[in-house]
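A single protein chain has been removed from this complex, and every other one stays in its place.
Should a chain be cited, it is by its letter among A and B, assigned in written order, with residues numbered from 1 in that chain.
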Amino acid sequence: MPGYKNLSIRQKQIVWAWAFLAVPVVFYVVIRFYPTGSAFVTSFQEWNLLGTRAWTGLENYEKLWNDPVFWKVFRNTFAYLIIGTPFSLVISFVIAYHLDKTRFMHGFLRMLYFLPFMTSAVAMAWIWRWFYQPVPVGLFNNFLASLGIPQIEFLNSTTNALPSILAPAVWAGLGFQVIIFMAGLRAIPVTYYEAAKIDGVGWWTVLTRITLPLLKPTIVFIVVFSSIGFLRIFDHVFNMTTNNPGGPLNSTKPLVLMIYETAFSDFDMGYAAAQTVVLFTILLVVSLLQLWLLRGDATK
Amino acid sequence: MFKLLRRTALGGMTALASLIGSSAMAVEIEYWQYFFDARVDAMEQLIEKFEAANPDITVKMTHFPYADYRTKVAAAIPAGEGPDVVQLFYGWLNDYIEADLIQPLPTDVFDPARIDEEFFPMVQAMKRDDAYYALPTAVRSLALFYNTRLFDEAGIEAPPATLDELVETAKKLTKLDGAGNITQVGITTGMTAQDHHWWREVLVRQFGGEPYNDDYKTVNYTDDAGLAALNFYVGLEKDHKVTKSGFMDEPQAAFKGNRAGMHIDGSFRIGSLNKVRGLKWAVAELPAGPDGTKSNYSSYWVNGITTKATGEKYDAALKFLDYLTSDEAMQVWLDVVGELPAKPSVGMIDANSTHETYGPFIKGLAYANTTKFANESAQRQAMVDMVGRIDIEGQDPAESLAAAASEEQKILDDYYK
Partner (left out) sequence: MSIVSERVGNPATPPKATSDTVFAGRAPKQANMGQILRWLILFLGGLLMVAPIAYMISTSLKWPHEIYNVKLIPDEPHLENYTYVLEDGRFYLWFLNSIIIALITTVCNLFFDSLVGYTLCKFRFPGRYIVFIAILSTLMIPTEMLVIPWYMMSQAFGWLDSYWGIMFPGLMTAFGTFLMKQFFESVPDDFLEAARIDGLNEFQIWWKVAMPLVKPALAALAIFVFLGNWTAFLWPLIVTNSVEMYTVPVGLSSFGDEVDVAWELIATGAAISTLPTLIVFLIFQRFIIRGVVMAGLKG
């Protein structure tokens, strides 16, 4: 490459960057953006997967706007986000923070917290559903009954069902977040802690002045990623409410479950695509907002 | 499991054989169904017999897990990747006909008048404009399963024959703990399982109604009969306190766990109940209504020929379908899978109709109705929510019924527009 040597450092960087990105960009365009684009197109069509597609303009979006179930689902989706993200963030940080300071049987403890993330979601949802049953079979209600406390309807209730389903979702995802936090904590150079030790500052100061600021890239990742996760929640709800998906009375139905049902039970692909476009927009706005709020120079 | 190994080995051998043998002779057609051990076994036997009788045809069976079978088929068939003969749930057929993916059966081989006469009447739901599009080998219906050990314990002699007796029997079978919580239900309930069929096609009719008009395009259960049927159904829990909806997660689980005296379910449940050790059960016909009306609900999987099959493959597919709907095939299916024959000529022979397990189901076929669903899961959901609103939100049954009717009508209107 005769020309390469004459380029400025900045220009060389640009050349290298695009050389690195060449294969991935082709991959993403073909495998990801093309199907995404086709979903956007489908949202203006009527198509039952089997027959031909017909253009319908904005009809699917109008239908969505006027669908009371959609608005319920919309609220549920945000409920998962607003309850799920902060809870799982705080719990997993506390666990990771303390695990990080524990040496005795460290690997074993870490495995205990990670195991739920590895186990089949279908099998675990069944176990949880069983735990939540009323007496005589439900574990929790049996426990309450043995204390003489009245029964709680966990799943067969429009108010309790959503948090009852969120709990196993948080439980299963905790291990994932703990591992990421651990990796982040361990990436903080020890120098800073040693300097702090020499200065003799307390643990709270170390936490708020050193650990948290240096953990920022990790926190950004977990906040954005777990928000996407909760806004896209599907598996846990679907498996927990398998006999009455998203029920009772749609009180636990998230948007992705609505999309799934519209696409693969109703075979109304155009309507499902319109819902997908809405989901996409929500996710994009929330993610960009979070990245913007948490922006700042995190490289130092 | 060696069976499964053998199945794989056999598959390999047939592939090999078709490579070696001059392929000009044999026509290969592909058949798809969902995976269930007994169904695959039965179909293998049928294919073997069929191939013996038709040496110039080979049938390749491919099967997929039941989960998402529908999605799989819907993705493959329009793409031209699918089979020549495919097994579909009867309720899906309409979409396939509309999209020209299933061919009408030629009237010279499958004479509609003959089929009308030979098959149980509900199979006529597969007919459009005087031609059948698909036919079942086997059908299913509902019956009342009861736990004979719990019946003996409660000193009950015979299963209930009427709805009134059903309530009385259930009362004797219900057990409560000290705090008043139900620990054993007299009868299981749950619209999410088979109860929506029981309510729609059986209870509504027994209280003097007609659930739908206009070939299942118009909801018609908002009258007094519908309300009476709904009140009877929710009354089991609310007034008589002999059940709890969602008890032990699923009705069948409660029955399997010896914690339910009675349980309404389909003939497809027989196999899995047989596997439960320590469960003693028997079957009776569904209880008759206040005026003695009997009704039942029947559903089935049908075999159809896709538009992909042309020329000699089409001819081979016709022969295969003809064999699948023969008396012989139906008897094999009953013996191996435990599903009921689709023709009275097989079902109503004494060995079958007085069989202690199959008998009550087969008798039910004579007066069974088949709901023409536009979207079964959505229409089921309307029923589930109808009871849910009464159960959880305390809504008045009449209001809830009206809401369910308008919801279901909307689904039907959307579909048939």
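In this text, a contact is a pair of C-beta atoms (placed from the backbone, for glycine too) under 8 Å apart; a residue touches a chain by one contact, two chains touch by 3 or more.
Please read all numbers here as calculations on a predicted model, not as lab measurements.
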item: Missing-chain contacts mapped onto subunit A; value: 10, 12-14, 16-18, 20-21, 23-25, 27-28, 30-36, 38-39, 49, 95, 98-107, 109-124, 126-128, 130-131, 137, 139, 142, 168, 171, 174-176, 179-180, 182-184, 186-191, 193-194, 197, 214, 217-218, 220-221, 224-225, 228, 232, 234, 256, 259-260, 263-264, 269, 272-273, 276, 279-280, 283-284, 287-288, 298-299
item: Sites on subunit B contacted by the missing partner chain, in the whole complex; value: 1-2, 4-5, 8, 11, 34-36, 62-68, 71-72, 75-76, 79-81, 248-249, 252-253, 256-258, 266, 268-269, 272, 275-279
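The rule is simple: only the chains that are shown with their structure count from here on.
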item: Separation of subunit A from subunit B, taking each centre as the mean of its C-alpha atoms, in whole Å; value: 38
item: Subunit B contact footprint on subunit A (complex, rising order); value: 48-52, 129-130, 133-137, 145, 150-151, 155-158, 243-244, 247-250, 261, 264-267
item: Complex contacts: residues of subunit B adjacent to subunit A; value: 68, 70-71, 74-75, 77-78, 95-96, 98-101, 177, 179, 181, 183, 190, 192-193, 244-250, 257, 259, 375, 377-378, 381, 384-385, 388-389, 391-393
